[in-house]
Structures are given as C-alpha cells and as structure tokens.
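The complex appears here minus one protein chain, its other protein chains still in place.
Each chain gets a letter, A and B, in the order it is written, and its residues are counted from 1.
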Amino acid sequence: MIEAIAVAAFGAAAVRVGTPLGLAAIGELVAEKSGVINLGIEGAMLGGALAAAVGASAGGPAGGIVAAVLTGTGIAAIFAAIAIGRRADQIITGTAITLGATGATGLVAQHVWGVGGAGLSVPTLAPLNIPGLADIPFIGPAFFRQSALTYACYLLIPMVSAALYHTRSGLRLRASGESPDAARAAGVNVAVVRAAATIFGGACAGLGGASLVLAQVGTFTERMTAGRGFIAIAVVALGRWHPWGAAAAALLFGAATELQYASQAAGSAIPYQLFIAFPYLLALLAFAVSRRGERGPAGLGQPH
Amino acid sequence: MPLTLRGISKRFGNTVALDDVTMLAAPGEVHALLGENGAGKSTLMRIAYGLMRPDAGTIDVDGVTSGRGFRSPRVALAAGIGMVHQHFTSIPALTVAENIALTAGWSVTSRAATLRAAALIDALHLPLPVTAAAATLSVQLLQRLEIVKALAAHARILLLDEPTASLAPRETTELLAFLRRFADGGNVAVLITHKLDDVLRTADRVTVLRRGRVTLSTGLEGQTATSLAHAMMGAAVPVAVHKRAPPGALVVRTQGLVLESAEAEGPGVRRAGPVSFALHAGEVVGVAAIEGNGQRELLRGVAGVTGVRAITGTLERRGDAGFIPENRTTEGIIPTFTLTENLLLGRWRRTSRWLRWGVLQRCTEALMAAHDVRPQGAAALASSLSGGNQQKLIFARVVDGRPAIIVAEDPTRGLDLVATAAIHARLRESARDGAAVLVHSSDLDEVLELADRLFIVCRGTVRELPPPFTREAAGDAMLGIGG
Partner (left out) sequence: MTAIGLEPSARRARQVLHLPVAALLGVATLAVFLWITGVDVPLALGALWRGAFGSWYVFTSATLVRATPLIVLGLAFAIGARGGALNIGMEGQFAAGAMGAAAVATWIPVDSAPLAVALLLLASLLAGALWIAVPAILRARFAVSEVITTLLLNFVASALVSYAITGPLQERSRQYPQSATLDAMWRLPHLGRVTRLHLGFVIALLLAAVVGVVLARTRWGFQLRAVGASPRAAAISGRMDVGRIAAAALLLSGALAGLGGGIEVSGVSYALYQNLSPGYGFTAIAVALLARMRPELVVVTGILFGALDAGAGAMQRDAGVPSVAALVVEAVVIVTMLLTARKSP
C-alpha cells in the first residue's frame, strides 16, 4: 500500500518535472520540423519564466501564462529576424539569444524584486483533479492530478501531431524542413513558414518557463532554467522528431530527475548522477545508431 | 490555353543567357524547345515557371500578360503553368500523396489526400504507389510523380525539362504518348530536349535555341533530323584534319572497368562502363556526351577523384592524375583563399611540414607569369579573379604537379572566347609536353577541335569513334541515333 502511494507520487513528480521539458520540446519540434534548430529556446524559456513570475504577481496565474507566451514569442521573433531574415548561422544566433536572455532576465528580476529575488510571492497553479480519470489507480494520481499547464501539454501533443501530419500547413512546414528548395518550387514561402514555426516554438518555450515557475518551483531565480531549453533539444532528438516520441522522452527525463532524488533518499549504492546522465547518454546512443534519414529533417540548420 | 513568351532577355554577369527570345505555344500542341547544353532552354523555362525573373520580356497566358515574368512559382502555378524539373523536386521523406498535396495545395487530412491522389492517378492513367515515400521510387516513377503534381495543381500548360534524358526507350514511348493525350485535351506541353528523335516523334511545333537566340521556330512538317541539328548546332564547322601524334608511353589502361558515383544527386546515369581502353602520353582524347550520360563518372573515375569508385574491372594509372573539375568555384578553387593558397591546394603533399610562404609566393608569381594569370598579385583572393583567370590558376596548379594525365571536365564552361582559346592552347601544350589529356566539353565543336581521339559516352556506354570523326557521326552517337 505504502509502496503503491510512493510509486504514484513518483509518477506525479516525474510528470510535473517533465512538463516544462515537454512544452518546450513540442515547440522546438515544430521549429526543427521546419528546418530551424533554435538554441535560443533556453533563453525563451527563461524569459517566459520571468514573465510568468512578474505577470502572475500582477494578474494571477492566468496573467503569468499570457505574459510568458508573449515573452517567448518575442524572443523567438528576434531569433527569427537574425537567423531567418538575415540567414545567419542558427547555432551561433541561438547561443547569442540565450546569453542575452540570461543577462536581461537577471537585470529585470533584480529591478523588479531587488537583491532578495521573487521570494515565494508568486501565485501558483493548483493541481486540478480531472473527475473520473483522477481516480484510476496509479495513472490517475500520476497524470490527472496535475496543473492546467500539464493538461495544456497533453492537448498540444495530439494537436501538433495532427497539424503536422494531417493539414496543408503541416505539410508545407515539413516540406520546408526536408527540402527548402523543393518546397519553394512547390510554391511554399519557406522563410515565412520557418519564421512562423520558430515563433510558435518560442511561445511553447515561454509556456514551459511558465510551468516551471507556476506549477513546479513557485518563484523566479536567476538562470533558473539551468539548461532545460537545451535538454528540450535533446528530448526532440531522443523522440526521433515525432510529437509522441518527444512526449515520451520528456517523461523519461522527468523520471530520471525524480529517480535521482529517490535514489539519494533511499541511499542506493548506484550513484544518483547516473540517473541524471542516463537520458543524455541515451540520446547520444540514439544518434550513434541512427541512420542518416533518422537524424531529423534533411534541411535542418540550412539557411534558405 | 495559349502560352506566349515574348522578347525574353536574361544576363548572368557578362554572359547573355537569353537574347530577345519569343516562343508561342497554342492549345493542343506539343511544343518542342530544342537546343544544345547551355543554349538557354532551362533558363527560359525557369523564367516561365517563375523561378527566375527575366531582365526584359513578358509572359502571356490565355490573354493575361505578366510584365517581367512571374514573381514566384506560386504565381505561375496559379496561372496554370506546371513544371516537371530535370532535377526532380519531390521531397524524399514525404509520401507520394503528400508530395502531390503539397504542390496542389490541397487543404485536407492525409487520409483524404491519399484517397484523392489515388483517384487522380487513376483518372490520369499514370499509376503510382500513393502511400510509398518518394525516396523509394524509381526515376521513371519520380518523373511521373512530377507530372501528377503539376496536373493536380490544375496545370494546363506543362513544361518538361529534358524528361526523356533518364528514361529507357519503352518508358520514353509511354511518356510521349501521355504528352500527346494531354495536348489533345486542349492543353499545352512544352518539351525541352536536345533529342531530335523525341521531337520528330511527338512535337507539332519546334522552337530551336542556339546560344540564347531563336534560330528556328516552325511547324514540324518538312523538318528532318538534319535540318533541326543544323539549327541547333549551327553551320557545320569544317573539321580540322587531325594529325595524330605518334603515341607515347602508355599512361592509363583499363580493362572491363565499371565506375559508379557514390553521391546520389539528381537523375540520369550515374555509372559508366564496362570499358577497356588505353591512353598514351602526348594524346588529347576528347569525351563527347550529353549531360548525365555517365561522362562524369568516366572522367572522375580515371582521375581518381573521391565520389566515384570502380565497381569491377581494373584501372591502371602510371603516374599522377591532375583534375580540372567542372564546378570551378565550389570544387576547383576556394574563393576565400589567396592565389598562393589555392596553388598549394594541389601541391601540399610535396611541401615540407613547415610552410615557407615567401618561397611559395615566389612560386605562385612564377606560375602566374608562366600561365598568364592576371592581374592580381599572389596575395589576392581567388574570388577577385575573373572566371578565365580562375581557370588558368587551376590549370597552373594541375600542370605544376607534372601529372602523367590531365582530366578536364568542361574546362571552358562560362568562359569568353579569349579565355577559351587560352585554355585550349594550354591543353594542347600539356599534351606536347608529354601528358595524356582527357577532356570533356558540353560543346561538341570544342571536343572535335581538341581531340586526337574521340570517346562518346551515351547512357553509360563508352565507345571510341574511329577517325576521321565527323560532326554528324559524333552527334548521332551522342544522341544514341543509329550505329
């Protein structure tokens, strides 16, 4: 009985920790499917986290979510202007965006809250129990007693999947990522498609930052995303560039993070750091054994 | 729906690609656009499909005139123009149905798209596996997919760029029959080709381009292969009598050699052979072929360049091979490097581990003087040179290595007359100095002018044409007509 409760609690924590990764990854997946690799989502996520904290303080959790999405969108738009508008190197541009966002959020955070930081003054999102589903043994507590943003992630996954594989826009987006020249010959405005996909990715990353603040940590601190945006890129790769794959990979990262705590608490002989490193090593292995066609869209990272 | 291209002109830098070209195609017509490589056919069609804008001229579809052409392929598609590219534009990772839906702009779910694509394919009698990824299709099916894509977008005017270049005879017959049916339905098919046979079999009218100008625009009645070839290749140039140099030492010998490209890019033949021949010091061997027939594999294979490998047979090469690639700025030089560095590209194996730039620079200056590379100094960037001087630089590098064999892949492409003459003189000079020279050009006249011996490559088959070789015999062999 106690074990069952512990397992359910573990599942719930894994889902909670995996949510920001899942949200950011689903956005990055859309960007990458269009041929854009955006290392700036780490910055967009951080910006989103700060905006969520500020917005929630002013307008409650809903205000926080709106502010986070707008900020993520804005940061991705800057990336798009440089990397797509001016065809600059995507990797370097993304690195610069993340650096800039880290600096800017640090400055703004101190301006707003002073040296002490945000404290625990940020209103957070309470878990919502989904009637019926929440009572399923194990599954219920793990998946259906979560915050609204986790449910948003649940909705985004099938929606993005459907949009990518079952709509005209999705087809154009995938074509832009697979072969920008062929897409252009078919009448697709590749730059516009890529910019739109990148900005959607930024909005999702902002949402991921919001879930980190509003549903997990409850406050903002400098550099609080700690590389989660980069992890989201690994999640996309580990999930083989498919929405459901990315969702599973995000959950795996969440579970690995939680296992680390569980292992520490249980005094296990296995070094807990192994759990942290495990998903990265798995992603690396996935790259090593993949064939050329399975390493993401063929036109990924190519300026057009 | 009639199509009129009127007064189209296009320049690339100093090269005039199209000069006041006018072409009229009426409904119900299979219209052939004929010309040699580089005559401007593809440029004209790219303009007609909105992939490029002309410097001057208008496009008129069904009475609606677009000044200076179409802004993008999207506009051309909307006007009813579809294109079947020579280098196919289907996306390998997408299914056949998805590729069709993409071009047609269908706003439906993938399942509905699959059904709709299947229905369309049935109606057109052009069978295709709708749910297969485009990557799995054969060349013939890929081309068929291109056609279906264009028709799915309601194209009434179909532009086909060298559609029979990579098809087997039976496949060609099927395609031409389809174009006939398509035109008979009141549509226009523009067939871009250099194959006289295709034109004579199917076309109603023909427009012939030569060096960017229209040399003939007429109905097909009364036209013969000879009259078309004349319009296409110009007045017969008297072929110089070749005094064959006494063959020197054996340099290259192949026995049943089959060569294949490792890089899969575009359709066309990617294999040459099996072939057995010997090359000797002092001879210039011309290779005549139409693009994509396997000459690239033959040349690169003999030169031992990465990307082409021998599948079977033997290749014996006595001495080094120097190679002049056709893509000057992407394979021949590094534009952001200095002239000295570009020369070093060919000789780094023979320098010490420590580079002495002073010495190298003096070598560069000496080589530049010897090969008349002007006018920049050794420290200038290669990008600052004109095309002709870049080619002279590459030539200087190759000759500097004292190769036993020099392989040149279309070495005068895009060069003006003076630069072309200079390159010719150098190729002959190298042969006199004791190298075997294997040279290909997209211009048959050039090959005939240079060659002591002549190889013809057609659909991967290499054969030697015995002297005295005439323009007609060579042209027929390149096109695969007759013996």
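Keep in mind that, in the parts below, a contact is a pair of C-beta atoms (placed from the backbone, for glycine too) under 8 Å apart; a residue touches a chain by one contact, two chains touch by 3 or more.
As the structure is a prediction and not an experimental result, all values here were calculated from the model.
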item: Selected from B:Leu18, B:Leu196, B:Leu344 or B:Ala404 as touching the chain missing from the view; value: B:Leu344
item: Touching residue (missing chain; options B:Thr65, B:Thr131, B:Ser276 or B:Thr330); value: B:Thr330
item: Residue in contact with the excluded chain [from A:Ala62, A:Ala104 or A:Ala152]; value: A:Ala104
item: Contact set of subunit B toward the excluded chain (per top definition); value: 305-307, 323, 325, 327, 330-338, 340-341, 344-346, 348-349, 351-355, 357-358, 360-361, 379-381, 394, 397
item: Absent chain, residues of subunit A that touch it; value: 37, 39, 82, 86, 88-89, 91-93, 95-111, 115, 222-223, 227, 230-231, 233-234, 237, 271, 273-274, 276-277, 280-281, 283-284, 287-288, 290, 292, 295, 301
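As a working rule, only the chains that are shown with their structure count from here on.
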item: Centre distance in Å when subunit A and subunit B are each reduced to the mean of their C-alpha atoms; value: 47
item: Touching residues on subunit B, where the partner in the complex is subunit A; value: 51, 72-74, 77, 83, 85, 89-94, 98, 101-103, 105-111, 135, 149
item: Residue ranges of subunit A in contact with subunit B within the complex; value: 165-168, 171-172, 174-175, 178-179, 181-189, 293, 297-298
